[in-house]
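Worksheet for the structure shown next.
Removed: one protein chain of the complex. Kept in place: all other protein chains.
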Amino acid sequence: MIEILSATALATVQDFGRFGSLGYGVGTSGAMDHLALALGNLLLGNPEDAAAIEIPLFPFEVRLLQDCAFAVTGAACDATLDGQPLPPNWVCQGREGQVLSLGYPTSGSRAYLCLAGGVDVPSVLGSRSTQLRGEFGGLDGRALQQGDRLGALHPGISPLPLDVGVLAPGLALPLQVDGVPAMRVLPAAEYERFQEASRAAFWAGEWKITTQSNRYGYRMEGQPLLPIAPMEIRSHGIVPGVIQVPHGGQPIIQMRDAQPSGGYPKFGSVIEADLWRLGQAPIGGKVRFIECSYLEAVEALETNRAYLREVSRLLELHREGVKA
Amino acid sequence: MTLEEIRQLALWLKEHHLAGAEMSRPGVHLTLKRGASAGAVAAPAVAVVEDQVLRTTGLGRLLLTHPQLDQPFVAVGDQLSAGQLVALLQVGELLLPLRAPRAARVVDVRVPCGTTVGYGEAFLGVEYPA
């Protein structure tokens, strides 16, 4: 069990997300950087999609109320345990009474605090992710507050060898254009109904993630995307990554807490395999977009899975080696 | 040469797609060729201490700075405490810790960051308190 010490904001319990309830108007929620979540879980020997705490604002501080193995993945955020520095993307055995502090990120923007076995909150509609709009899931359907206590499913001393880390996904799977983080995008239904100059500018230009960006959506700033003629679109299901363009021309990338449906014109969709890159891109930062094909998008998903399989394999070998 | 060391060498061959490797040490000469499946990775955290050097505990890439950070873990002149993290051994995507076995002062750094190292290579010269 851990106790939240800092007057934190916007930290929520997330797993991979809640699927199968889109037909009730329930969006998927889930971790903004699912790779970081999976890595923390693999380091702990948890199921890959076990629930963890997603931390988007810093500093963040917790006290361990009992012995518990934990991992901090995602953003490199000057983590210390009772003042002793912890390397980024690392797993260790925590002891009762120790204080874990996360400072301002030096790379990335969201950290994941994973606990042995996963965070112990009830599963609602098949997931432990926090559904903020519906006020259910995670811890009482809300962001964490100072004083909250959260249990781990497997507290105590871990039987696994710990004190090991992984290479960050940003380094293992780099993607940049002109030194700026990049995401691949597939054009959507209304793509051709935008002006050609707008379309060209979308691929060629830098896009800034404005301060009005959060788990619901990222409001981007760049050259306005102008339609050839006004469009009124019928409401339809959407998924995270869909790039909507309201009348102003400044696109909004729908993120994990976005409405599961919408009716604004769609320019394109950031591919599922690159959503984690957006999840780690900081507010105020610039990104670029790369046009890709459907097949490339499908293969990118396989590349992500292969990376997680490889990490899992190496951890297995490491554990066997230490036992021998 | 222990079985553990041979297993580590075998894994290194597989990880770096090498067909074979040789390793020499006083009294021992070992030649390995790939063919069999890889063995287990084993890298106990505490660096092997002989004389006043810290040695690597396994095969991989020696990293003196964490890939996500700017500053090296240690610098010449630093006072190390027992258990302090001084370097990393990278094996594929895994980062294994190399820690000081006991308090010491860093005298010199023997191996450049990013070098592929074998088992038992001296990477840090240290001086133990009198």
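Every chain is named by a letter (A and B) in the order it is written, and numbering of its residues begins at 1.
Following the convention adopted for this analysis, a residue touches a chain if its C-beta (ideal position, glycine included) is under 8 Å from a C-beta of that chain, and two chains touch if they have at least 3 such contacts.
As a working rule, contacts and distances are computed from a predicted model.
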Choices "Aspartyl/glutamyl-tRNA(Asn/Gln) amidotransferase subunit C", "ABC transporter permease", "5-oxoprolinase subunit PxpB" or "Cell division protein FtsI/penicillin-binding protein 2" - which one is the UniProt name of the chain not shown: "5-oxoprolinase subunit PxpB"
Displayed chains contacting the withheld chain: A
Per the touch definition above, residue among A:Leu10, A:Leu125, A:Val177 or A:Ala201 touching the missing chain: A:Leu125
Absent-chain contact - pick from A:Asp82, A:Glu96 or A:Glu135: A:Glu135
Which residue of A:Pro85, A:Gly103, A:Gly156 or A:Pro260 touches the chain not shown here: A:Pro260
Residue of A:Gln146, A:Ser235 or A:Thr303 touching the missing chain in the full complex: A:Ser235
Of A:Ala188, A:Leu225, A:Leu278 or A:Leu315, the one touching the omitted chain in the full complex: A:Ala188
In chain A, positions touching the absent partner: 19-27, 124-125, 131, 133-137, 186, 188-189, 216, 230, 232-242, 246-248, 259-264, 266, 269-273, 294-295, 297-298, 300-301
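The criterion applied here is as follows: only the chains that are shown with their structure count from here on.
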CA centroid of chain A to CA centroid of chain B, Å: 34
Of all residues in chain B, those that touch chain A in their complex: 4, 7-8, 11, 38-45, 66-70, 85, 88, 90-97
Complex contacts: residues of chain A adjacent to chain B: 76, 85, 87-89, 106-107, 163-168, 171-172, 307, 310-311, 314-315, 317-318, 320-322, 324
